[in-house]
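Take a look at the following structure, please.
With one protein chain removed, the remaining protein chains of the complex are shown where they sit.
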Amino acid sequence: MSISLFYIIAFLSIIFSLLVIFSKNPIHSVLYLIVTFFTFTIHYILLNAQFLAIVNFIVYMGAIMVLFLFVLMLLNLNEDSEKSKSILIKVAGIIAGMCLVITLVASLKTLDASEPVILKTANLGLVKNLGKVLFKEFLFPFEVSSLLLFSAMVGAVLLAKKEIKSA
Amino acid sequence: MELAFVIEKFVLITVIFSLSLVVAMYSTLAERKIAAFLQDRVGPNRAGWGGMFQPIADGAKLFFKEEIIPTDSSRFLFIVGPSLAILTACIGSAVIPWGQPMLIAGREINLQVTDINVGILYVFGIVSLGVYGIMIGGWASNNKFSLMGAIRAASQNISYEIPMGLSLIALLLVTNTLSLKEITEQQHGWHWNVLYQPLGFILFLVCSFAETNRTPFDLPECETELVGGYHTEYSSMKMGFYLFAEYINMFISSAVMTVLYFGGYNYPGMDLVNNILGPTWGPLIGVAVMFIKIFMFIFFFMWVRWTVPRFRYDQLMNLGWKILIPLAIANIVITGVWLTYVVK
Partner (left out) sequence: MESLSNRKKVLEQKPMNFWERLYLPAIAQGMGITFRHMFKKKETVFYPEVEREFSENWRGMHSLKRDEQGRERCTACGLCALSCPAEAITMIAAERQKGEENLYREEKYAAVYEINMLRCIFCGLCEEACPKEAIYLDGPIVPADYLRKDFIYGKDKLVEEPLKAQ
């Protein structure tokens, strides 16, 4: 049952991620992205990672995507207002996409085939275990990543704050 | 999965679901009645005794009104908006423990649909999802006022989720668990969390006012500035869904506050009562106590609505970011210091 459910959800997430790219209206695109994140949440639940699932739910679906939607609604982008890109940009885009594909394929090749549904430690995703792992084994990377977020926040504040001319 | 378990859960879900709908229905009446009482009036009193059938009359009216979908709206999303609003409002009740396990016909029945390991976060996630209904509906209406309402709702919800989460963190430091069932069990008797987290409770209360879009934080539907806010273009039962979702949200957030800070079904002297009444009727008293607390909160919501005027938008943002968030962080620090050095 779990396996077939996984395949259904995986199929759905691929469909919706494709719709994100192919829908003309940016708002629809964001809404599809939200649905995609929802399918990811279900994936996490299937992996018994309740905490990750709910955090994905809160942070990505509940906060970040709301901001995306917020900005897009303010911008009021339409299908017609989008200018056709120049060939140079298109070529650059193709090259960048290809680079990403190569990286992904290469990294997948180096990995061994994993057993997707059977976890070695089934309760790894529960809050207590995850907290212990994060704050014991991976304490340093965890704190460094928080520093990264902090620097991003400072940068955002700097960009947003208008310079007050002393005139 | 045995059959009895499925039936038990099915009955429980049905009961909770219909109960929250009935409570929401009568909240609309209560709102009007309380508004009237606070303003020296009587309120609706024609439909049935004391206006008992007023919600039904209102519902029937909404059902029979003409359904208007604006021509330039995006049709699908216009319908999705209110559906999403009421869906997110309804599924929040799944993790709330309504009472102690009850013994019915020799079978222990858990009065909680599911006790997931991350109960609080689930409620939090549902609350954060609730804004989508408003945003999608407001955007799909293709109306400037609706859009303004939607944008206000989004920024308000995002801003107030942060102090809400931070005040929850301080609470979690005290409880050491995310499961709502365990949190309730810890507050046995009179050991309610509000006694340990008074500041956290006030912050949570203010934030839940903002999250449920109730006055003084009802800027998304601020009728003096935005006609009707996000539901300007809505009519008929789609409008009814939005209004209904607001009342269900109020009920659920009252329940959450009761569970988190006011001991849920716990009350002083509950052991004695349980011993006297036995394991079948004892928990029922607990459920009644829980509902009394919830109704007190709902009354408080309405009482505030008819007392405090609406905030201005910049005041709202100032309150959220410059006052509530620093207070919530201070609350975490104080709680942490207290737990580390005083309680040990």
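First chain written, first letter: the chains are A and B, and each begins at residue 1.
Just so it is clear, contacts are C-beta pairs under 8 Å (C-beta built on N, C-alpha and C of every residue); 3 or more make two chains touch, one makes a residue touch a chain.
Since this is a predicted model, take the numbers as computed values, not measurements.
Shown chains touched by the missing chain in the whole complex: B.
Set against the missing chain, the residues B:Gln39, B:Thr71 or B:Thr224 yield one that touches it, B:Gln39.
Contact with the chain not shown here comes from a single listed residue; of B:Thr114, B:Asn176, B:Asn275 or B:Thr307, that residue is B:Thr307.
If you put the missing chain back, the residues of subunit B touching it would be 37-42, 202, 303-304, 306-308.
By our rule, only the chains that are shown with their structure count from here on.
Centroids of subunit A and subunit B (each the mean of its C-alpha atoms) stand 29 Å apart.
Only residues 27, 31, 34, 50-51, 54-55, 57-58, 61-63, 66-67, 69-70, 73-74, 126-127 of subunit A touch subunit B when the two sit together in their complex. Listed in rising order, the residues of subunit B touching subunit A in the complex are 77, 116-118, 121-122, 124-125, 127-129, 131-132, 135-136, 139, 147, 150-151, 154-155, 157-158, 161, 178.
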